[in-house]
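Heads up, one of the protein chains got dropped from this complex, but the rest are sitting where they should.
To keep things simple, chains are lettered A, B and C as they appear, and every chain counts its residues starting from 1.
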Amino acid sequence: MSETSQIVRDTANRLFTERISPQRLLGAETGAWLGEEWTLIEEMGLPLAMVGEEHGGVGLDDVDAAMVIRVAGANAVPLPLAETMLANRFLAAAGLPLSSGPATVAPVRPTDRFHLERAGGGWNLSGTAHRVPWARSAQTVLVLAEAGGQTFAIRLGDGQVRTECAHNLAVEPRDSLFVDGPVPDTAVAPLPEGTGIGDLMAMGAALRTAAMAGAIGRVLEMTVGYANERAQFGRPIGKFQAIQQSLAVLAGHAAAASGAADLAAEGLSQGARSLTVAVGKARAGEAAGVVATIAHQVHGAIGFTHEHSLHFLTKRLWSWRDEFGNEAHWNRLFGQRMAEAGADGVWPLIAAL
Amino acid sequence: MSETSQIVRDTANRLFTERISPQRLLGAETGAWLGEEWTLIEEMGLPLAMVGEEHGGVGLDDVDAAMVIRVAGANAVPLPLAETMLANRFLAAAGLPLSSGPATVAPVRPTDRFHLERAGGGWNLSGTAHRVPWARSAQTVLVLAEAGGQTFAIRLGDGQVRTECAHNLAVEPRDSLFVDGPVPDTAVAPLPEGTGIGDLMAMGAALRTAAMAGAIGRVLEMTVGYANERAQFGRPIGKFQAIQQSLAVLAGHAAAASGAADLAAEGLSQGARSLTVAVGKARAGEAAGVVATIAHQVHGAIGFTHEHSLHFLTKRLWSWRDEFGNEAHWNRLFGQRMAEAGADGVWPLIAAL
Amino acid sequence: MQDFSFPAPPTAPDTAELRAEVRAFLAAELAGYPAAKRIRSWSGFDAEFSRKLGQRGWIGMAWPKQYGGHERSALERYVVLEELLAAGAPVAAHWIADRQSGPLLLKVGTEEQKRSILPRIAAGEFFFCIGMSEPDSGSDLAAVRTRAVPVEGGWRVNGTKLWTTYAHHAHAMILYCRTGAADDRHGGTSQFLVDLTLPGITIRPIADLSGARHFNEVVFEDVLLPHSALIGQEGDGWNQVMSELAYERSGPERFMSTFVLFVELVRALGSQMTPDAAGALGRLGVHLVVLRRLSRSVAGMLQDGRNPALQASVVKDLGALVEQEIPEIARQLMAMEPDLRSHDALSAVLGYSILNAPAFSLRGGTREILRGIIARGLGLR
Partner (left out) sequence: MQDFSFPAPPTAPDTAELRAEVRAFLAAELAGYPAAKRIRSWSGFDAEFSRKLGQRGWIGMAWPKQYGGHERSALERYVVLEELLAAGAPVAAHWIADRQSGPLLLKVGTEEQKRSILPRIAAGEFFFCIGMSEPDSGSDLAAVRTRAVPVEGGWRVNGTKLWTTYAHHAHAMILYCRTGAADDRHGGTSQFLVDLTLPGITIRPIADLSGARHFNEVVFEDVLLPHSALIGQEGDGWNQVMSELAYERSGPERFMSTFVLFVELVRALGSQMTPDAAGALGRLGVHLVVLRRLSRSVAGMLQDGRNPALQASVVKDLGALVEQEIPEIARQLMAMEPDLRSHDALSAVLGYSILNAPAFSLRGGTREILRGIIARGLGLR
């Protein structure tokens, strides 16, 4: 890891660890917007992490940007950092102004699509996207839509969208977003040749993979710590072989999730062309379920309460694994690539990753 | 359990336990035919267990007949007892003479079919069936085939079939059977209305379920016994919690397999109309894999040797679970029935079993 | 190695009529009751509904008539239980009392306790909670610290019970606590029948991870219990609790907690199910059918006066796995995001199931504890 990477990572980690307390997380669950924390994050320049300096960004390496999200995931940061990073990346690619506040992206589900067409001097955009992260809080919504065989980035502001509230299991906003109306020419720009909606899905998946790996690492620490503290039958439960074997399984999946996040981060820049993003999201998603199950089993009833912090992480794991494509989605995609490669092409395909 | 059932069960168990030694099992693996044991089994009347007294059989209750196969499974009896019982059942149902020696049945795979047609004064039968149990040793082969919308039983003798040797993982004969030639009228008879080839599959599945439950029960005993004997790190491995937890899982699957075999046995008489056979074969097949895995894990290297007896049972479990339809086959059938019943019909369907 | 066998369930008198009666009742009572509520299953609390069940004679079904029971067979009772669960009926109010508090009193209670309490349970008007777990005594029941000290006129209780489900709605608690020396792990404990309105009892809510309230902390501060509150023999608490376990661990509630999700999944997949989806669903159905067989077998053994604690542990261990597997399979088959508050029934039901699934292998004996019991039965400990 380069020195810059280390500094960014440590600084972000310090900020999140200091600020994202259980109280703030409980507040976020009741719908509070953590404005102070967002301001601090903006002051660090993190929302511009994935934008090159030539476009006014910070120009972090994509792998380092993913590491920031990993650290955020470990702290269950209840803010649209990944989404704003992504939105700005696409805005910059299209030559549109960056977002000056929190932003989000749409569509985020493989089946949702917007309809964009020329209307008068400008454009008309219509359509609905569901499960859009933080739509209610976004000052800018980046929408991708296809028209005439090209993919366009559309920069929408507050007044141009209607949202309906919905949530993931961690009570993070996952809203429905409705658009139907004119958009000025200045807010619409084509993306570079070869960039498409699939890239948004893939890059979102890569960042969720990073977040899951972070959360899983923290869950491992918490669970080992708890096992060493909690006594039953006269000794810490971590001394019981049954618990030890379970925690070893947890650690194995944590290692796999970490490797998966590394693979996904390395593929991030390539968007939908990257198979390692598919691999990463699928593998980390599988780990997420196993890890949450074992962590709760070891924590027992106490981990099942709202007071204990475990659920801030496990509820996110149960949510994130299904966002930007669940395991079945990405496993299937990888399987189809193997089928296309044919039996004798399977190994070359794997060895190239 | 009735007194008769108890007597049949105990007598069969005594015979198998006394006669089916590891040496005999090793002999069977090298292709030896256990003629003495077969004679003793015939003397007990077991091949006629599923034929009513009015047809010259023993007239055991089907549930008791399945129990005999369960006991045989527990002892890994390498003889075509289930197949001969089945063949005789169908021969009797068609009014054809029973088999006077070992017999088998065909087809046994969902995709294999024979072609039967009128030819001159008699019939012509042609076709191939694979994985036919003990075909090489059978004096009688019962073939089921459809003609003109009816299902016929065809009684073939030694000279009328050609076989090619193949085996399951326990090195039990699972031969390919080739038929192509005339069959006299006296060897062909229609089965009662409503009886079809599917019944043969289902009844075979029910008996394999019984055999698996027997073998699983014995594997549980052997593995617990071994865990209590084998010492590592200064105490019996059965004292280690990791082993205890694994054996508890094994015991759970053994209980499920036993219940599955009970369900299948109760459905045996109803053949393909019985959903409990589907349930039983699928559940016991799933248990078979888990049980064999845990048993070998606990036994360690010693259980992996040809000298130790564990493999006589585990190799049969790995084979039987795939015979007469594997788990996927029967699970799918049950799932399709649920789909046909519709969401609100699922519970009534389950509660009726 | 103890006997692990599961005899065939008793062949009951024909239960078809009873079953039809229950279904008709539920169809009427629960018309329009949404799947998002049905999924709560036996965690759904509705005192009015319980009262109606009592009026139909479906609580305390197998108890003697002299105590308000109906002297029906265990299998008839089983039919009612499983129909309630399959429909996702809100049965939490009376469930504990019907399943274990009543049977405990019937077995070892005083004539006075039986006469005063059982008829009210059977009427669906008197609800119980279980006072077993404590802050430092979850899996290790013998480590309870709550203590009842003999005083003039009865007992004085001090201590804290935790995870007491629906204590805030219950009328009474079966309290398990120490009455003897602290170093006598199993011998020095007793059970008491506690009126929760007594002075000195404080019930505090504990929110679960989804923010819902059903757990409580129940604090006893110098609570005075009359002599008549003792259940069974002083010092016999451990044995009495152990004999409750087969009731607690073998019923259909131990594998049907996500059955409503299963049904909604079949609904969503519809008739154009792929063979693989049919296989995945079929497998779950297969597991449920076999579990039901084993569970009914235990019900028969209980009716025959046997103690199938081992078999009950097997049912609960296998059952929790299937209950937990259903949401995992559902989300892969449907590729949907779970959302507890969604308008979409499947998403909401899935969300509820995912959030609650971890509890299935904790409540009523953790997976590790159950497997330890099974290992002991195998002769390994």
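What we mean here is this: contacts are C-beta pairs under 8 Å (C-beta built on N, C-alpha and C of every residue); 3 or more make two chains touch, one makes a residue touch a chain.
It should be emphasised that the depicted structure is a prediction, and the values quoted were computed from it without experimental measurement.
Trainee: Can you list the shown chains that the omitted chain is in contact with?
Mentor: Looking at the complete complex, the unshown chain comes into contact with A, B, C.
Trainee: Decide which residue listed in A:A231, A:A255 or A:I302 touches the omitted chain of the complex.
Mentor: Considering all chains, including the one not shown, the answer is A:A255.
Trainee: Among C:Q2, C:T202 or C:T274, exactly one should touch the missing chain; which is it?
Mentor: Answer from the full complex: C:T274 touches the omitted chain.
Trainee: Among B:E29, B:E146 or B:E221, single out the residue that touches the unshown chain.
Mentor: Final answer for the missing-chain contact: B:E29.
Trainee: Using the document's contact rule, name the residues of chain B that touch the chain not shown here.
Mentor: Contacting residues on chain B, toward the hidden partner: 29, 131, 166-169, 174, 231-234, 240, 242-243, 289, 292-293, 296-297, 300-301, 303-307, 310-311, 314-315, 318-319, 322-323, 326-329.
Trainee: Given the full complex, what residues of chain C touch the hidden partner chain?
Mentor: Those residues of chain C that touch the unshown chain are 274-277.
Trainee: By the contact criterion defined above, which parts of chain A meet the unshown chain? Give residue numbers in ascending order.
Mentor: 220-221, 224, 227-228, 238-239, 241, 243-245, 247-249, 251-252, 254-256, 258-260, 262-263, 276, 278-280, 282-283, 286, 327-328, 330-340, 342-344, 346-347, 350-351, 353
Simple rule for what comes next: only the chains that are shown with their structure count from here on.
Trainee: Given the two chain pairs A-C and B-C, which is bridged by the higher number of C-beta pairs in contact?
Mentor: Taking the two pairs in turn, the one with more contacts turns out to be B-C.
Trainee: Which whole number of Å gives the spacing of the CA centres of chain A and chain B?
Mentor: Spacing between the chain centres: roughly 52 Å.
Trainee: Using CA atom averages as chain centres, what separation in Å is found between chain B and chain C?
Mentor: Those two chain centres are 39 Å apart.
Trainee: Give me the residue numbers in chain A that touch at least two other chains, ranges are fine.
Mentor: 240, 242
Trainee: Residues of chain C that contact two or more other chains, please.
Mentor: Correct list: 368, 371-372.
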